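Data first, discussion second: the structure below is written as structure tokens.
Note that one protein chain of the assembly has been removed; the remaining protein chains are unaltered in position.
What follows is chain A.
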Amino acid sequence: MTAAIEAHGLGRRFRRGGWALRDCSFRLPAGRICALIGPNGAGKSTLLALAAGVLKPTEGTLTTPPREAIAYVSQDKPLHPQLTVAETLRMGADLNPGRWDAAVAGKVVEGGGLDPARRVRALSGGQRSRLALALALGKRPTLLLLDEALSDVDPLARRELMGALLATATEDGTTVLMSSHILSELEDACDHLLLIDGGRVRLGGSVDDLLQAHTLVSGPISDLAPHTVVTARATGRRLTALIRPEGPVSTDGGGWQVEEPTLEELVLAHLGAPGVPALLTTAMEAAA
């Protein structure tokens, strides 16, 4: 499986010291739709900007497709305010000769009823997001990077845009890496997950593999060794714990219940337990 993104020891330092992202190694296989999840300030935007080629890594290496094949919608959606909607799309055509798909871009813009003669400075936040997404999809990228791209779009339009995005991604086999701090926004669209916190990768892999690698157990308080405990909470005499089973979990000890956690439980448990070692499933593990 070829990788769309491969990072080795990737790090980026803030200009005033401190690390936005550090020691980040993972690979994202081509054609996957991956959610980039993390709390505010986790380093999501930094990672996406590095992948987009807008920032330069302070250390480590990052392999991505060439610039022509990457589209990126950043959080603040920079657009030229003095251009009209139509002129902005023409700019996309001018800058992407041989790649630009006017029909795809036009459809995204028309879906929101944007007047082509309207200047960008007169657009609302949601309309600007739509235009930025039209520019991104119009160049038919093989890697699409979205940084909270749909956060200021109304719920109805978000469904429509997500649909357009997934349709384009499916048709072209586009790899998508999209960030949000709200998991539910992305949960049903993504097949992979990359969780980062404090500038480091915490979890990465296909959603199914990640869920399979963890187990939610509850039962009488006892030693959970040899399993890796992510979080454990005692309520009365019972213990509820999210573990990474190392070998079969014995349920015959009496009263043990075993269930598969939800993705949300998995994410929240890891965010609450920064000391737990990171887990990358084989799908997203960087080649040594």
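Everything below uses one rule, namely that a contact is a pair of C-beta atoms (placed from the backbone, for glycine too) under 8 Å apart; a residue touches a chain by one contact, two chains touch by 3 or more; residues count from 1.
We take it that contacts and distances are computed from a predicted model.
Peer 1: Unshown chain, UniProt name, "Sulfurtransferase", "ABC transporter permease", "Thiazole synthase" or "Acyl carrier protein"?
Peer 2: "ABC transporter permease"
Peer 1: With respect to the chain omitted from the figure, which of A:23, A:59, A:87 or A:172 is a touching residue?
Peer 2: A:87
Peer 1: So one chain is hidden, and I want to know which residue out of A:55, A:213, A:258 or A:276 touches that hidden chain in the complete assembly.
Peer 2: A:55
Peer 1: Among A:85, A:135 or A:217, single out the residue that touches the unshown chain.
Peer 2: Looking across A:85, A:135 or A:217, the contact with the absent chain belongs to A:135.
Peer 1: What is the set of chain A residues that contact the non-displayed chain in the whole complex?
Peer 2: Here the touching residues of chain A are 49, 52-57, 67-68, 70-72, 74, 76, 78-80, 82-83, 87, 90-92, 94-97, 99, 135-136, 139.
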